[in-house]
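Here the complex is missing one protein chain, while the rest keep their positions.
What follows is chain A.
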Amino acid sequence: MTKKKTKKTSLVLKAPLTEKDIKSLNIGDRVLISGTIYAARDSAHKLFGKNPPFEIKGSILFYASPTPAKKGQVIGSIGPTTASRMDPYTVDLLKKGLKITIGKGLRSQVVKDAMKKYQAIYLVVPGGISAGIAKHILKSTIIAYPELGPEAVLELEATNLPAIVAIDCKGKDLFEVGKKKYQTK
């Protein structure tokens, strides 16, 4: 909902998000994520299917599972996992109002089409910069499936977590555009 510009002019996105928030975003836009986001990956998706253990409408879902926190830390290293592995579960969640997914790598055409249909976007955060990303997480709580260990569902409080719009709700894909621009063969 909250959307304001920081000094660097990156948009700050905060859940719950509306269709209007999503419509204004285009591939290549730099955004900052603040507020509540949920972290879930393979095994949790398999378990919750169409009914995630959190309010899905307007929410932000980060495909991630951190390393264990050391004493005094809020969270260990955290970063995106490959989003396409969650493709089989994503359409149902978009239908229910999931607005932003965050991960790394490609999405299937089916998911891209559903993002267009239900007005949602996909953000990319670089993989393997997870010690740095941890600085943008203020709080982490396990909300479901603690038995999954690192794959438990987490509620995170983020602050200015930097991300790039990779697929927008108009069906545009930054991976295709970026690659074409630098292709030299």
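Here are some notes:
The rule is simple: a residue touches a chain if its C-beta (ideal position, glycine included) is under 8 Å from a C-beta of that chain, and two chains touch if they have at least 3 such contacts; residues count from 1.
Quick note on the criterion: contacts and distances are computed from a predicted model.
Note on the omitted subunit: UniProt lists it as "Fumarate hydratase", one of the names in "Fumarate hydratase", "Hemerythrin domain-containing protein", "ABC-type metal ion transport system, permease component" or "Transcriptional regulator, GntR family". Screening A:S10, A:S43 or A:S108 against the full complex identifies A:S43 as the residue touching the chain left out. Residue A:T67 is the one among A:S10, A:T36 or A:T67 that touches the chain not shown. Residue-wise, the contact with the chain that is not shown comes from A:G132, picked out of A:G49, A:G132 or A:G171.
Annotation for chain A: contacts to the undisplayed chain at residues 28, 42-43, 46, 64-70, 76-79, 81-82, 84, 104-106, 124, 126-132, 134-135, 148-151, 164, 166, 174-175, 177-185.
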